[in-house]
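For this view, one protein chain was removed and the others were kept in their places.
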Amino acid sequence: MNKDHMDTDSHSNSPKRQTAIASIPGYTITERGPEVYAPVDGPLEAPAKVIEKGPLYMGVEEVMPEVDSADAPMSAGDEALAKTGVDRRDFLKLFSAAAVASSAACLRRPLEKAVPYVNQPVDYTVGLPTYFATTCGECASGCGITVKTSSGLPVKIEGNPEHPLSQGSTCATGQASLQGLFHPERRAAPGFVEGGRLSTYAWNDMYETLAKRLEGKKVAVFTGGSTGSRNSFYEDVLKKMGGSENDLYTYESNSLYESISEAHQMVFGYECMPRPDMRLAKVIVGLGTDFLDVGVSPVFYAKNFGGFHTYRAGADFGKFIQFESMMTQTGAKADERHVVPPSSEIVVALLLMKSLIEKNVSGVSKEQASRILADNATLVSGGYELVGVSKDVFDHVAEELLKAPSIVFAGNTAFDQNATMLQVAAALINDMIGAYGKTLFIDRGWMRSPVRTGDLARFMENAGKYDAVFFIDTNPVFTVPASFGFADVVKKIPMLVSMQSSPVEMDDYAHVILPINHTLESWGDEHPVAGFWSVRQPVVRPVKDTRQAEDIFLWLLAAQKKSLGYQDYRAYLNDKWKVLMTLVDAKGIDYETFVKAILRKGFGGKLETRPAPSVKAVASGFKVADVATAKGPRLLAPLDPRLGDGRGADKPILQEIGDSMTTIAWDSWVAMNPNTAAQMGFKRNDLLLIETDSGSLKVALYPLPGLHADAVIINRGNGHKKSSGVIQGDVGVDPLTLAAKLTDGAIKAPVTSGQPVKITKTGEIYRLAAMQKSHDIGNRTGIIKKYSIDEVQTYKRKLSLDDVPDLYPALVEDQQAQHRWGMSIDLTKCSGCGACMAACAIENNVPQVGREQILLGREMHWIRLDRYFAGDVDNPQVTYQPMMCQQCTHAPCEAVCPVIATSHDPEGINSMTYNRCIGTRYCANACPYKVRRFNWWTHKWGVMGDRPQDRMPRALNPEVTVRTRGVMEKCNFCVQRLRQAKYSAKEQNRSVRDLEVMTACAQVCPSDAITFGNLKDQGSRVSLERNEARSYLALGGDPNKREFGIKTLPNVSYMAVVAHREPLGTGEEGHGSGHGKHHAAAGKHGDAPASNHDAPAGAHDSAPATSQPAPQGAPAQEASPQ
Amino acid sequence: MLKSISKIHSLKAFMVAAILALAGHADVTYAWWFWTPGDTVDNVGYKPEQPIPFSHKLHSGERKIPCEYCHSSARRSFSSGIPPTNTCMGCHTVVRTDKEPIKKITEAYNKNQPIEWVKVHDLPDFVRFPHKRHVQSKDQGGAGIACQECHGKVEEMEVVEQGAPLQMGWCIGCHKERNAPLDCIACHY
Amino acid sequence: MSQQIGILAMFKHLDTVCHAVEKVKGRTDFKDHEVYSPTSYHEIEHACAFSPSPVRWFTFVGAMTGTVTGFALALLCDWDWPVVVGGKMPGIFSLPAYVVLGFEFTILFGAIATVAGVLVMCRMPNPKVKILDKRLTDDMFGIWVPGAVVDGPQAKLLKEAGAVEIKATR
Partner (left out) sequence: MSEIKWEKTISDVNNEILVNLERPHKMYYVALAISVACVLLFVTMVGYHTVVGLGVWTGFAPPTYWLVDITNFVFWVGIGHAGTLISAILFLFRAQWRNTVNRSAEAMTIFAVICAAVFPLIHMGRMYLGAYWALPLPNTNNLWVNFRSPLFWDVCAISTYFTTSLLFWYIGLVPDLASIRDRVSGFKKVVYGLLSFGWRGTARQWHHYETGYGFLAALATPLVLSVHSIVSWDFAMSIQPGWHTTIFPPYFVAGAILSGCAMVYTLLVPIRWMFGLEKFIRADHLEACIKLTLLTSTIVFYAYGIEFFVAWYSGNPYEWAIFQKRAAGPYAFYFWTMVACNCIFPLIWWSKKMRYNMVISYVVCVLINVGMWFERYNIIISSLIEDFLPGSWGHAEPGLWEIGLTIGSFGLFNMFFLLFCKFFPIVSLSEIKLIMPKPLSGHGKGGH
């Protein structure tokens, strides 16, 4: 390691994939690592051309040799070291009213100690961060991440820019991983539960006692999904313990993995999930798909979708057609969206098949499809009426599918009996349209399922056979519907060992509790794509006294004298990773070096190939369950896009981001179509009693436009028991209590949708903490601009965005300054995933405040997602608008501050100086975008008010001041990153390169919607985007009409939504249709009042518009508090 | 006019009262100046006792060890860095091993216990002071400031004491002089 | 006025006292006499024929000082450290905003100077003041003649002018 490299480049935030810098002057790669991964083509196949050397990511062993022996009990000295750290800005509080303690008479500040290392690692420089490449463990997708650690503690997670799955991004859940790591409720010691009480043991005693008790017992392991070596390790362990590989059970509540794999097993004989390359597609049809919400690999799919659904002038732009009953984030991005009844996606698939067959496709799949259609003739003939979509639509969709490379995605996480059949149908359709091999890959680099199909049912059957079951990082008592009686099954297990990184409901049933390492503290790997391995290494010494799960087994085996032959799991992995060496055919390099390179890079391998698939006879096995034709209100319980099956629920940031469609935080809600709700006499916030044959629960209503009339949606993820932790306990409800004991016919996975429900009003009101209180864009049409694809190609903006006439000359650019930082947000791309909010919160130490405060509107997000509906309540157009400080050149907030706590810096940043702020809050009032946040309290790590938890100093970013109560805060364009980048650039006598530095939100965005850079550099990406015709300034009027809005001259610009559809709610439509002068744009003419009571800005004739007095229940406007 | 004023016998009393009022005001101003929270007090001369009686005068002054030999991250990082114990042990495994403080260090080193130094030059946590920008030479874009300009003549100090007020006004004075950035977020973020 | 030796003539009516004032005005034996009144009857002021009060100069100087101070404070402070806010440079570019400051300081300094002027001109505060008669602040008028005695010519003159009572003060 060359120290100078470390100085310069470990500052700069790892650039995104597109930015890989080929050669940096003055930066020579002295020692070139092996090409660990051979490029082919496509995003997965095309890693960066240059291996970013050394300083960017390091193998953990190079930096922290002691983590090698993480299993050895720490010595007292070690512990002290781990606790103290070096020069850590532990308590970054601004001084507050409280008197400061002073030890020396004249010292008017707290006494601070400086504690250096005893043995400072070589290559470590105090105050400089170290980056590690590892693999995210929040779900089974296996996204590569880089973790920035400062003084030995992780402070920020970024996507590994070279990793083909994450491509530099993570999802919100991945960002929240740090909160899981530093979770205050993680258990500190293992123990036995005796008589309802946990008696803790030291690890060494634990191993011996447990080993003794397990002697000769029949043992099973029940674990969450993993595509990596973990499963084979457990199989090996179980064999050693006297069992077989069948004693290993894997379960993921996201049943898409199983259903897709099983469908491909049925259709092609290949158990896998196809790997899409949407960039190559021109049309995508979704049959209730939710690949941007949860899907199978949300970041990879989002990146993919970004390549498909991005408008660039002159370039073709894919069209996405979605059929769904829910209002998913995925559906919100659709160019054409058809609302169909819940569970009828299978019928849609059949109808689509029918239309395709009529278009003269050929091949085995056509025969199979024809057979299936014949078998289900009645269903098909009544289908058009059932789904409420005419045959013309299907014909036209079929035509589009056949016209160009295309893909059909099917299924979501609200799982019904037909889920696997739906995937079978989708696979057949994809084959008919020739997607396999063109846009979907199952013969080269297919995606691997993290679970073995049907394990849950198998376990329920076999559970009685075992003397001891280890539950590792899984919580089936919560994630399996209660009607399955999983709890009853596990209660009968004589010895239940719960191995979790943080407390969950499973612990309540456990006899032994073994706290295990968080994935950021663990070794491991994932094998998400065949031939492609993503490795995981610890980035921090265990925060609590926990152990790696796999190592516990090695110790147990050792205590039982049945050693597996490995010192620890790291050694096991070392063995496993040898396959990589053969895969990439590395020559002339020793294995140790190879592994080091792999660890630095975070991944390795070479896509596996196999013969092209052929369609098998599936028609005979194709059965459609009755649920497809059911009527009446039915429950849909999809996984929450952020909380997942509930494993995200204990992370305050994920609760606080809230659902992007409803913006509800810290709660569960039932979403219903506003018209249906109104017909049933329900209003928003009415507490409803939802009953099924299996159970009942009370939950408040949120009328959500865009749902099918029969859809009753409650997201999974919340409803944890109080015992599972202070933060998640008793938040919301668990819809699985309503689910009947039904399974999908093919894979026996629990069904989580389609239950008929009875809904009654309890008469009570329960206020849902929705952060956005108004859906309605009113007459503010200029804040969201939308164009159809035809319009945008001819649209020209006559003036530059900075070209705003004013009496006083605008100080747009400081002539002296080298930079003018700017941001461009492409609303066409933004999918509302909320990763930016999480990344921002983690990077900038933004506190979470909890439900009570959010009800008062006191959320602290520096970046929020405004979501607007336009058009028909039953099928609206949805637009997300990430809204953060616009960094106005003429900032209304600056002039009003009496103490100059906020001022303008020469680089265009509207800077907020927390320590100068006296908290008059005038700036927040003056801000037209309302993006300033005030610290009403001294915020805790978790939340204020209802669930206080101490804000863990170690979980904070030491580069950003923690704000005390009484000061205003807001987005500063991640100025800490800008400083670092500028310092690095200056040291090397160069200017900051484009995309070298990015804000946390821009960096994390899985859709690449946010671009950040220097507006003074005419060639920078952000400049190019800002100069594009469809760019506009929020509240900036319409320059072509010489209307300049409020003339704040923001440095943030938005790029209008472009879609293959007529835009609604822009104030432009309805020309000549008698709607009068609803002209566009923050302009002067729009006299349509913002009131909800007024006519909409010209919707289609037939449909009521959301801006109309949405039938009573519609949350067009938050009702006054009841 | 003046004549009539001069005749006022209470003029003296009036003057005294006025002076007293002014003096009182000065007093209030003084109190305000010196007893408002933190930032108005400099701690120049603050000289805490350290766990090891390390003499900069000996090491830096007489033995002429350069500052950055021990505070090695000053030109690389925000923090100048307190040397880890192994830096001390680099010499003191052979030099002066019989001295009491050296024995103490050796013992702590062998026990793997860090030494807890008391910070002397300490900025509030809301101030970002990049040492490297100040220490780096001008051709690196730095300011090329000698350590002594802010830390005082450490090489002459037996016990290190605070050498400069380290107050914002003091920083700003230098920044103005040297045309360094004056925007708030140069240091506060 | 430690020396309070003299006589005080008390009057009950406004017209009487005005008449008396006009009589004694300018007479050498009534040098430095003072007229007392419970309130500011303009009749008495006219009778005394005072020259315009110098208080107005206090006001003028104070107010002008205030204007200068106000603008100078803003301009000098901004010049000391110019911070761009709201897209505008401080100093002369932001002059309209400083008008408020200039105005407020004008009023403030003017008011303080005026009060100071009143105090100075009225020889106040004067803690040693001797109360000649309690009724003078109630409903009676008075003319105090220093150095005169109760049975002196001045007393006689005042008695003739309508004084209801004449008493010696010390």
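Just so it is clear, A, B and C label the chains in written order, and each chain counts residues from 1 on its own.
FYI, a residue touches a chain if its C-beta (ideal position, glycine included) is under 8 Å from a C-beta of that chain, and two chains touch if they have at least 3 such contacts.
This one's a predicted model, so the numbers in the text were calculated from it and none came from an experiment.
Q: Based on the whole assembly, the unshown chain contacts which displayed chains?
A: Over the full assembly, the chain not pictured touches A, B, C.
Q: Check each of C:Leu119, C:Val150 or C:Ala168 against the chain that is not shown and name the one that touches it.
A: Within the whole complex, the residue contacting the unshown chain is C:Leu119.
Q: Looking at A:His518, A:Arg780 or A:Arg1030, which residue reaches the missing chain?
A: Once the missing chain is taken into account, the touching residue is A:Arg780.
Q: Kindly note down the residues of chain A that lie in touch with the hidden chain.
A: Touching the missing chain: residues 96-97, 772-780, 783, 853, 856-858, 864, 866-868, 881, 883, 892, 895-900, 916-922, 924-926, 928-931, 933-938, 944, 964-968, 1034-1035, 1046, 1048, 1082-1091, 1093, 1117-1118, 1120-1121.
Q: Determine and list the chain B residues touching the chain excluded from the picture.
A: Chain B touches the missing chain through residues 10, 32-33, 36-37, 39-40, 42, 165, 167-170, 172-173.
Q: Give me the chain C residues in contact with the hidden chain, please.
A: So the residues of chain C touching the missing chain come out as 12-16, 18-19, 21, 34-48, 50, 52-53, 55-56, 59, 63, 73-74, 77-78, 80-81, 83, 85-86, 88, 90, 94, 97-98, 100-101, 103-105, 107-108, 110-112, 114-115, 117-119, 121-129, 131-132, 134-139, 162.
Basically, only the chains that are shown with their structure count from here on.
Q: Taking each chain's centre as the mean position of its Cα atoms, how many Å separate chain A from chain B?
A: Comparing mean C-alpha positions, chain B is 46 Å from chain A.
Q: With chain centres taken as the means of their Cα atoms, state the distance from chain A to chain C in Å.
A: Centres of chain A and chain C (C-alpha means) sit 78 Å apart.
Q: Between chain B and chain C, what is the separation of their C-alpha centroids in Å?
A: Chain centroid spacing, chain B to chain C, equals 56 Å.
Q: Could you tell me which residues belong to chain C and also touch two or more other chains?
A: 83
Q: Quick one: which residues in chain A touch 2 or more of the other chains?
A: Where chain A meets two or more other chains at a single residue, that happens at 900, 903-904.
Q: Going by the contact rule set out above, which residues of chain A touch chain B in the complex?
A: 3, 7, 75, 77-78, 80-81, 84, 86-87, 89, 91-95, 100, 103-104, 106-109, 111-120, 125-128, 900-901, 903-906, 909, 911-916, 959-962, 972, 975-976, 979, 983, 986-987, 989
Q: Give every residue of chain C touching chain A within the complex, in rising order.
A: 83-89, 93
Q: So in the complex, the part of chain A that touches chain C is made up of which residues?
A: Residue list for chain A touching chain C: 808, 810-811, 888-892, 894-895, 897, 900, 902-904, 1049.
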